[in-house]
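Only one protein chain is missing; all other protein chains are in place.
Order of writing sets the labels: A, B and C. Residues in every chain begin at 1.
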Amino acid sequence: MSEYEDRPTFSIPHRAYPMKIALEEAVSTSVFNATETVPAVDAASELPYTRGEYGRDVGRRLTDLDLRVQSMGQAGIALSVVSLTMPGIEGVFDTEAAVDFARRVNDEIYQTYVAGEYADRFRAFACVPMQRPEAAATEIVRAVMELGAVGALVNGYSNVDGANNVQYLDEPQCEPFWAALEALDVPLYLHPRIPVPNQLRAYSGFEFLAGSPWGFGVETATHAVRLMLSGLFDRHPRLKIILGHCGEGLPFSLSRIDARLRHFRGELVGATETLQTYWERNFWVTTAGVFSESTLADTLRSCGSDRVLFSVDYPYESYEEIGTWFDHLELDASTRAKVGWQNAANLLNLAR
Amino acid sequence: MSEYEDRPTFSIPHRAYPMKIALEEAVSTSVFNATETVPAVDAASELPYTRGEYGRDVGRRLTDLDLRVQSMGQAGIALSVVSLTMPGIEGVFDTEAAVDFARRVNDEIYQTYVAGEYADRFRAFACVPMQRPEAAATEIVRAVMELGAVGALVNGYSNVDGANNVQYLDEPQCEPFWAALEALDVPLYLHPRIPVPNQLRAYSGFEFLAGSPWGFGVETATHAVRLMLSGLFDRHPRLKIILGHCGEGLPFSLSRIDARLRHFRGELVGATETLQTYWERNFWVTTAGVFSESTLADTLRSCGSDRVLFSVDYPYESYEEIGTWFDHLELDASTRAKVGWQNAANLLNLAR
Amino acid sequence: MSEYEDRPTFSIPHRAYPMKIALEEAVSTSVFNATETVPAVDAASELPYTRGEYGRDVGRRLTDLDLRVQSMGQAGIALSVVSLTMPGIEGVFDTEAAVDFARRVNDEIYQTYVAGEYADRFRAFACVPMQRPEAAATEIVRAVMELGAVGALVNGYSNVDGANNVQYLDEPQCEPFWAALEALDVPLYLHPRIPVPNQLRAYSGFEFLAGSPWGFGVETATHAVRLMLSGLFDRHPRLKIILGHCGEGLPFSLSRIDARLRHFRGELVGATETLQTYWERNFWVTTAGVFSESTLADTLRSCGSDRVLFSVDYPYESYEEIGTWFDHLELDASTRAKVGWQNAANLLNLAR
Partner (left out) sequence: MSEYEDRPTFSIPHRAYPMKIALEEAVSTSVFNATETVPAVDAASELPYTRGEYGRDVGRRLTDLDLRVQSMGQAGIALSVVSLTMPGIEGVFDTEAAVDFARRVNDEIYQTYVAGEYADRFRAFACVPMQRPEAAATEIVRAVMELGAVGALVNGYSNVDGANNVQYLDEPQCEPFWAALEALDVPLYLHPRIPVPNQLRAYSGFEFLAGSPWGFGVETATHAVRLMLSGLFDRHPRLKIILGHCGEGLPFSLSRIDARLRHFRGELVGATETLQTYWERNFWVTTAGVFSESTLADTLRSCGSDRVLFSVDYPYESYEEIGTWFDHLELDASTRAKVGWQNAANLLNLAR
């Protein structure tokens, strides 16, 4: 019998890496459920992709703790940083309700995950009621100081007093929240949210496009560019923003934007630095939802190896699938350790 | 004296490549001028970045033929494929006027460039009145057969009967135009246009963002994704679409979109193939407006070396600057020739 | 039951590509066997790595036709270009015997493979008796014209009249062979051979190193650099050389050598062009023996996508293993087709 039979092959990883940390991992809670709790945006219409078998499977996995821990184990993921799934508190129309929900959701996530049965396997990004930025500031301080939250996660724009009034994070009234975040020295994960009604949905038959990863990426990247151009990082140079999905396309496009902006600096652009400067100083990106080797290579080239972090986007993606993908990647040991777990440990100050 | 002094250095290119062909090169005409001809969209508001010295310089270069030929010579560009600058015919509110303008613009560009004083230095992409697709079909046939146009260029969506009604190229009524284009076997250059009013301009102070390359890229890439998801390339598998700016970010994002869409195929997605399949079969991309070595490398990896074409985006960019950038690139001779001139010659059937 | 179970995963290829062509595929013959036929170099000492179970397995696979065809089928390899395994005719000390053996080996390979039971699955590179270059010229003409050989394969240097006198292909007496090859317009595959006794074996305990892929690569790359510096490609600009193993390390090193040589051109270097020029004009490389995604990416970047060809190095490597590796690669369809089969079909003129 030939030794060929028991040689390693390319369908079996040579090694597994069980220390991985994942950062864009969604949960739902009993006190706040995106599709049932009112008054809030109609999440069912915002999340058309939740229909069908895939949708039901996602729904179950959002709350099944044992299944989550089991899947993490199979995927070699030591720690998940969980957060409330979109649209989250940002979709609550009533500001008072948003403030109240955020607090109760953070408490529940703390009890269930951070201080729960599998406490060593979980940390949390807190939700915050951006409808009232002072309250968001208060809540992130409480969540970090009292509940051990390692940062905040915001699902894009916030509805303020209804579906038709949206607020982006670069608007001046958000200042108290940013000040608190910078003082705490914890990052904000800027998570996608379905784009506000626009051309993506203008033509019948393409509503779906808005909810696809294309719409998510465009909306979130635009939000990030707004933050950069607003001068936010001139006022708060130590802010730390995390983007998922290998940076939502920005690594590919920043140099072109900066090249164009050189013609307008001072006149139309208030920010003092190039976008690339903010990108390299204030942004981290995760691999959530990505399993393309070339997209990761491009991202590493754009961001350097200290600012890219493994993530999955569970339960919208599979822990096992993306974990296996990562373990198969042709990476040097140093870069694998950084992306897989060290960068997250540093950014979130996980090593005590 | 040391020989170091006369050694080649990295600020002097070892070689220049004078055979380059450029494809996204804008002109203005006397019969139709984006900022003066009525009834049309208010181009001044659509093009806020045309203000100031940069704007005046662009305005002059849009029509200065001798300066263009001189700059092409300095940049080693043998041939420019010119086209009417945005918003172009697509911004004309009156359909009859659009039909008439398109015809007269194509005639003028033919006289001035294709059959003009420097006939050996120019070809043209025709403009078409998409407000009436049958007329667009008729005009592209005329322009190709009688005026030697090597394809069409469309500036995104079209205004139909006013500012508030826009039509995208995937809408069913555009079918006659696509049928004509496929029969002629010439490509369509899908050029950016400023996004329709949407979240990019929702917040005061960020109107500029819509007109920046960020807004352009998002609008155009979304338009391209619409074409792919609409099933257009199932009905017309031989259509050839050109995108500028290294593919408007799509090389970075396609794999993720396809990965998400596998959950919804058949149910919400009508197209029969993956986006990657259409991308590799129906799309070509140019370097117009890009001078990042890593963005080009990513694009070559996504598209292969037969579908990437050098371009400049003159006069919004500089022939000399992007031409020099290209001549300095560390490329093997075969890839340089393909991207620099051979792919364009093949796609546009330029070798007689 | 969740749909996760039957989703594609990363350990199962989405598609297989059954049209692959492989070019560095060794056979042994009954008329000439590297370890038994005399008078020849002691192949056993030259091939220390043939010992053990791996060596026995290789020995069996060198001649088992049915097993080869079966493995090709499982690996999606439509066509193998076979050639006599090293050290081959090059190791024969007696020149008359070398001339005779080459002719008889080519006849046997023709009968067994090219015109045999699986004629549609095989082509051949002829062996040639470089010990007498005129005879090598005669034999390659006969093999191509009468036996349908698609080129020649030479295992590095040749022993001439014994173990201690070796001849490299850049030596002047080889000229008649090169002239014939250029006239026939068929390529030479420059295959590795164990380095001549040198520092690799100077220290007891490291003889093995000489026969490892490290020694093979160094010897073959040095041989190729000799060809370039000798001016061979100035005299015969249409010669086509194939190197295996992604170019034996040369893509990584050529730019540095050229940078150094600029100081000595004319004085010590007779060749008129840079090494890079010859590389891009006269050389093709195969993936034989390589299954590193990043080495392939580097090679594509150095050579362009028209000069890289899939290969395996069977039976020293496994058809299935390298075939599966290739089918899993994240490549655009155009580049995959080129590397997988089109470039070989073009170079070897396989399409009738």
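Here is the rule we use: a contact is a pair of C-beta atoms (placed from the backbone, for glycine too) under 8 Å apart; a residue touches a chain by one contact, two chains touch by 3 or more.
None of these values were measured; they are calculated from a predicted model.
Listed residues C:133, C:151, C:289 or C:340: the one in touch with the omitted chain is C:289.
Even with one chain removed from view, chain B keeps its contact list with that chain: residues 2-4, 7, 9-12, 53-54, 57, 291-294, 318, 320-321, 324-325, 328, 330. In the full complex, chain A makes contact with the omitted chain through residues 3, 7-8, 255, 262-263, 277, 280-281, 297, 301-307, 330, 332-335, 338.
Residues of chain C in contact with the chain left out of this view: 48-49, 51-52, 54, 157, 166, 168, 170-171, 195-196, 198-200, 202-203, 205-206, 208-209, 212-214, 217-219, 221-222, 225-226, 229-230, 245-246, 249, 251-253, 255-257, 259-261, 263-264, 267-269, 289-292, 294-295, 298, 301-302.
Here is the rule we go by: only the chains that are shown with their structure count from here on.
Relative to the centroid of every protein C-alpha atom shown, the closest chain centre, again from C-alpha atoms, is found for B. For chain A, the chain whose average C-alpha position is most distant is C. Taking the mean of the C-alpha atoms as each chain's centre, chain B and chain C sit 44 Å apart.
Centroid to centroid, with C-alpha atoms defining each point, chain A and chain B lie 34 Å apart. Averaged C-alpha coordinates give centres for chain A and chain C that are 49 Å from one another. The set of chain C residues touching two or more other chains comprises 3, 7, 330.
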